[in-house]
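A single protein chain has been removed from this complex, and every other one stays in its place.
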């Protein structure tokens, strides 16, 4: 029987090579699509309009039925995986799979959950909700969940009761999702299924899902930048499907993808190679926890330790933990790479000053963060705040968090992308200064309250 | 003379039936349009591009001259109503009129103004501005004003002095506007006049007018959801005018209207019927004041009373006031209806977990609201805050308001629509936790200030 099946498959494959793509496709997929056109018509429709289907003759089974793992189940005569992973995609997109593994984003789960400090912050954010459900709905929605198969369960469907694997952490499209096959991430984070469109991923809107909050207001900053304004004005005429994607022909101002991921090229010249490992163009980690530093060497930031033993890329004094960070040569190479993209449209004097201003924003925002940190540390010393129960559960600690997580990060991202007000009144320097001031007075107040309590009790 | 006029009208009507639509239209409307093309060209132009005009041969008089009421005035030989009401629209759109009457939105005026607690909040928001003008400009801008005719007045116009009715509360397009004919609401809230476009109403932007603030950040949440990202990327190619509006053909991801109002259908299957009574698909009232509960049975929420006699859907302890709320059967029916829409594009495991996460968000946000409420109540008991002058005029009360009105609601809406950060750092759990913490310390401070004042005085 197995030989017969194998023989048939070989035959089908040979026949397939001689059949016109779309015609053959309809046949090949009938088994899945016959039902799914009824039960999940939206999925089927997206897929049928995708390049995968229309140009590459990819079938449902190519992505859903090619590996065996804990999430595999038998369904209408097929061995099916619900979860399609970067490794599944990598069967055709090897280069992208490999690059993405080096991308810090693919480690977003571990970088949160395995870093005791960040995990403590996550728990404090989620309050009484350390249950998986809340974590899945909040932090892990972007960072990615851990997908774990816990047995099977029967569910009512329009076609009667069907047995499915019971999957914890599902559904999720977080960039660092831990998959049942051990791979990390979810390609549909940026290429939403089942169209897996490059067009969506190249648009700034795609990034807004996780990069719009007060901690990383990149999308908001882009929107008010000249780049974003040109996109909003003329982007609807651009060709986001083109391959290659040619600057000056297909689009006229960069989107997030242009500078951070895409191949950048004109009609005649290659300016930057496409990479799914965004850090190869990033000299710095502007997103400081609590300080901005040179970019770390490894994407696994949870592995670092500063001299106090804390899993941070710098000392609490702001001194960078250099052994974990790229050196000056690599820093300059990466900045040069990014600068070469600026230079496609801007003069060298423009780019020169741009980076000088960004440097100054990094320096000054780090310095204010240092002052806020000093204030917190002295509050610990004076006994009006407590360090041993964590860094995130008292008001003065939360104020400290806002100085770096929200305001310093916003200031730096705003400098990096020309976002004006997000570095000033809208979560920027105004808010940073106000919060620092309030921390000082709050300390006085705490002192008073502490004294008073003693008297009263 | 009257007989002659009547005879002419009958004759015109008969002729009209035999004339090609657009040609006859120009004649019929000449009397209104001749002037209004000069004095309000924008209105006339919008109308001339509307389906009403182009396809249905509706005339100005069909909407503006068909009923007599306090807002009727005589103008250039016509009996005219300035205000066009849902009842006016209902002459052709009966089903929509009837459905909308059952929609909680059509009661938005009474639900604010006739609920003494909400009215007190509104007054405290508007400070010294309890005048009609400020209420019209703030809360009632969305909730709807009470339209009242107070005599006549002459106004200078480009065509000389003309007498108009003096109408209080006008202009307004609030969803619960109280109209002179006793009807409630304004169809142009979502179908802006004079194009009355279904295209505008089907787009999420239409809802942003009233559903973007910190209390109901639905539009912001949608924007960063996968649905919103696909809309932002590809929505410009969708057909928002199509009737029927077919999923997978005319559009590929839901807008607000899709899930909440529109007919949902594929080429072959009807998934949900269109309804202007959105609550038929809503199992819960996620927008909690202060607690989220099952959806109320009646759209008139101002009629409810809890055991303390307060016009709220729950006790201050969070216990729902079940007699006013839909029962578990109806709850399940409505959830199933909504879930069937999810299932058009998502697997049953996807939808299953989605609702589990939402349930958990409701549970935890209600629980934190309960703690905040307890803190406030104990402050009343301790005499450091006063309940008898209302619930909204002291700082600790305003902090309490923010815990539920802003943060708990944002968390729940974010869970319901996949909005990630609006449940975390951007008005979500972070802000809820911080505010709860601040309420505690503020209580200590109040205690201190109260003591001190006694000593000083």
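By letter and in written order, the chains are A and B; residue numbering begins at 1 in each of them.
Keep this in mind: a contact is a pair of C-beta atoms (placed from the backbone, for glycine too) under 8 Å apart; a residue touches a chain by one contact, two chains touch by 3 or more.
Here the structure is a predicted model, which means the values were calculated and not measured.
Annotation: of A:31, A:199, A:252 or A:393, A:252 touches the absent chain (contact as defined above). Among the residues B:33, B:60, B:113 or B:139, only B:139 touches the chain that is left out of the figure.
When the missing chain is restored to the complex, the residue among B:170, B:331 or B:350 that touches it is B:170. In the full complex, the hidden chain is touched by chain B at residues 38-46, 49, 82, 124-129, 131, 133-134, 136-139, 141-142, 155-158, 164, 167, 170-171, 173, 192, 195, 197, 199-200, 203, 205-206, 208-210, 212-215, 236, 240, 393-395, 398, 405-406, 445, 448-449, 452-453. Taking the whole complex into account, chain A touches the unshown chain at residues 223-226, 228-230, 232-234, 236, 247-249, 252, 266-269, 343-350, 352-354, 356-357, 360-361, 364, 367-368, 414-415, 418, 420-421, 423-426, 428-430, 432-434, 437-438, 441, 444-445, 448, 451.
In this section, only the chains that are shown with their structure count from here on.
Centroids of chain A and chain B (each the mean of its C-alpha atoms) stand 34 Å apart.
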